[in-house]
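One protein chain is absent from this view; the other protein chains keep their places.
Right after this comes chain A.
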Amino acid sequence: MTTRVLSPVKGVLAPITEVPDPVFAEAMVGPGVAVHPELTAGDAVSPVDGTIVTLHPHAFVVATAEGAAVLVHLGIDTVKLQGEGFTLHVAKGDAVRAGQPVIGWDPAAVQEGGKSPICPVVALDATAESLVDVREFGPVEAGDALFTWQR
């Protein structure tokens, strides 16, 4: 079974090692990539078809029908913003399509607040080898394929 994982935001795709948080950079919860978002307000979209299984103002997890769970985190240490500046477009338990808006936010405001707006996209509990066809690092649009997850 393979799952194509799309970019939740527009920006510049980078290795996950650029994320200033060891949980992501060291792939403690799974491998993935990261997107330096364009610094304009907009929506983060779902990377896959599935169900919203975890939802915070600053992060969410979408699980596919086959059980592949993808984590999108909007910025680092953004839990401390306590939801300010983030707008939820869905609820926990909702079915979403890949590309559907999940959370509205403003990466520029996050950066002005002294936090990194980088967005890790993580294949939860995947092995590093299971991510294939990883997109070349560089500019990316929301909805572009980032990698394929083989399970």
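Rule of thumb we're sticking to: a contact is a pair of C-beta atoms (placed from the backbone, for glycine too) under 8 Å apart; a residue touches a chain by one contact, two chains touch by 3 or more; residues count from 1.
One rule holds in what follows: contacts and distances are computed from a predicted model.
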{"item": "Among \"ABC transporter ATP-binding protein\", \"Cytochrome b/b6 domain-containing protein\", \"PTS system N-acetylglucosamine-specific IIB component\" or \"L-lactate dehydrogenase\", the UniProt name of the subunit that does not appear here", "value": "\"PTS system N-acetylglucosamine-specific IIB component\""}
{"item": "Option from A:H56, A:H89 or A:R135 whose C-beta touches the chain left out", "value": "A:H56"}
{"item": "Which of A:A69, A:V96 or A:V140 contacts the chain that the document leaves out", "value": "A:A69"}
{"item": "Option from A:V12, A:L39, A:V79 or A:A109 whose C-beta touches the chain left out", "value": "A:V79"}
{"item": "Contact footprint on chain A, counting only the chain that is left out", "value": "22-23, 26, 28-29, 53-54, 56, 59, 61, 69, 71, 73, 79, 124-125"}
